[in-house]
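One chain of protein is taken out of this complex; the other chains stay put.
And now, chain A:
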Amino acid sequence: MALDDAEAQKQIQQMVNFILNEAKDKAHEIEAKALEDFNIEKLRIVQKMKEKIRLEFQKKAKQMEIKRSMSRSSAINKARLKKMCAKDQVFKEIYKISSEKLAELYKDKEKYKNLIIDLIVQSLYYMQEPHVIIRCRDVDKAIVESCFNEAVQKYNDKLKTKFNITKNVKIELDKSGNYLPPPPSNDNEGKSCLGGIILSTPNRKINCDNTLDVRLKLAIEYCTPEIKRMFFENA
């Protein structure tokens, strides 16, 4: 049963080819598995990275949100401050205009005199002192002095009608040259006074400031709600 050489060779070649083919098939299977593993791994890594990027962007979005709300609240603050400043400005304007008007007041002698009398009476009420000294502006000297008697009269009248008492009060003008500052004008930059008087005890310990400046300030303070209602109410 000896096969001759050619036959043997042929059979060997056949077996070789067969084994080679089997090997190629196995290589094919390994490739297919590798392809699948590769795809799974790729998918996994892509998912991981996507997740990472998603988190990153979430963080960024949150940060932007925070920044936005911060800038929003600071803008609101700024606006509020501006509004306050503007309101303040309005009050300053009111003060200025009123001051200007008041500054003209002393020119009307009649009215001014009556005013001074009332101011003195009011101050006397507050002070309840037997001896007071009045300070006034240099320019008002004459008017003020002429008011003294009338003022005291009025004061006593009022006391009698209301409380049925009489008080003796002595008014004196301050002659020590300690006048209140002059009326405001474009020349003098320093202090100025719109008018009115300051009463004090002889020992200068008790003072009652009844100048028009102070009264203006008080008036504005007192009328602040009204002013706000007039100027700032939207309806």
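Here is the rule we use: a contact is a pair of C-beta atoms (placed from the backbone, for glycine too) under 8 Å apart; a residue touches a chain by one contact, two chains touch by 3 or more; residues count from 1.
Everything below uses one rule, namely that contacts and distances are computed from a predicted model.
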Between "Centromere protein O", "V-type proton ATPase subunit H", "Sorting nexin 7" or "Dolichol-phosphate mannosyltransferase subunit 3", choose the name on the UniProt record of the chain that's been left out.
"V-type proton ATPase subunit H"
Looking at the full complex, which residue from A:N21, A:Q128 or A:N178 touches the chain that isn't shown here?
A:N21
For the chain that got dropped from the picture, name the residues of chain A it touches.
14-15, 17-19, 21-22, 24-29, 31-33, 35-36, 39
